[in-house]
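One protein chain omitted, others in place.
On to subunit A.
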Amino acid sequence: MVQSLDYLKESPSQTAGPYVHIGLTPNFADIQGVYPSDLGTAMVNDRTRGERITITGRVIDGSGTPLRDALIEIWQADCDGLYNSPSETRGSADPNFTCWGRCPCDLSTGEYRFDTVKPGRVPFRDGRLMAPHISFFVVARGINLGLNTRLYFPDEEAANAEDPILSRIEHRVRVPTLIARKDGATYHFDIHLQGDKETVFFDI
C-alpha cells in the first residue's frame, strides 16, 4: 500500500434545465423586484476602451432546430488582451469593462446577443500569442455538462493562422466552425451542437 492522495472529487454536473432563467436571469423570467438587474447584461459603459462590436447567433440542435431555452456566458480579454480577474498578473484590465457577459437565448427566435469590444491578443502557455477570441459556456435543458467553445474573428486571418489552439485541430475542415461571420460591426456565430456542422467543443 501507499499513502492516500486525499484529493476530493469535483461535484458532478447536472443540466441547467428549462427554467435556468429563474436563477440566472430572473428579471428576464419576469421575476421582478428581487435583483435590480440581471447579472452580465451590460459588459461595457460609456468609458470602455476598444472597438465596439456585437456578437449574435443561435444554438442549434442535431435536427437543425434552434434552442429557445439555452443560456450563454462569455469570457474575454479587454482591448489590450488583459483579463479582469485576480489571476491576471500581467496588469490591470480596463476597469470599465467586465470581460464577462451572460445572455439567455430569445424565447421565440433563439437568438442571443452581446454588446462588447473586440478582445486583444492573449499569450498561450509558452508565450506565443493566441489570436483574438471569446470563450463561450453554453448550458440548456438536455445539456448535462456546460459546453465550452471559442469564437474567433474572420478579419484576423494572420493571427488565426498562427493560433496555437486552432493549429491543434486535426480535422482542418472543422476550423471554420469556430470563426464568426462579419457583417459590419456585428459578428454572427451559430453554435451547432451535433451533426455535420458540429462546432468544435473544448475540454478546458
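Throughout what follows, a residue touches a chain if its C-beta (ideal position, glycine included) is under 8 Å from a C-beta of that chain, and two chains touch if they have at least 3 such contacts; residues count from 1.
Going forward, contacts and distances are computed from a predicted model.
Student: Given the choices "Cytochrome d ubiquinol oxidase subunit II", "Carbon monoxide dehydrogenase small chain", "Na(+)/H(+) antiporter subunit B" or "Protocatechuate 3,4-dioxygenase subunit beta", state the protein name listed in UniProt for the chain not shown.
Tutor: Hidden chain identified via UniProt as "Protocatechuate 3,4-dioxygenase subunit beta".
Student: Determine and list the subunit A residues touching the chain excluded from the picture.
Tutor: Contact residues on subunit A toward the absent chain are 6-24, 26, 29-31, 33-36, 39, 61-63, 65, 67, 69, 73, 75, 77, 83-89, 98-100, 107, 122-128, 130, 133, 135, 137, 139-147, 150, 165, 168-169, 174, 193-195, 198-204.
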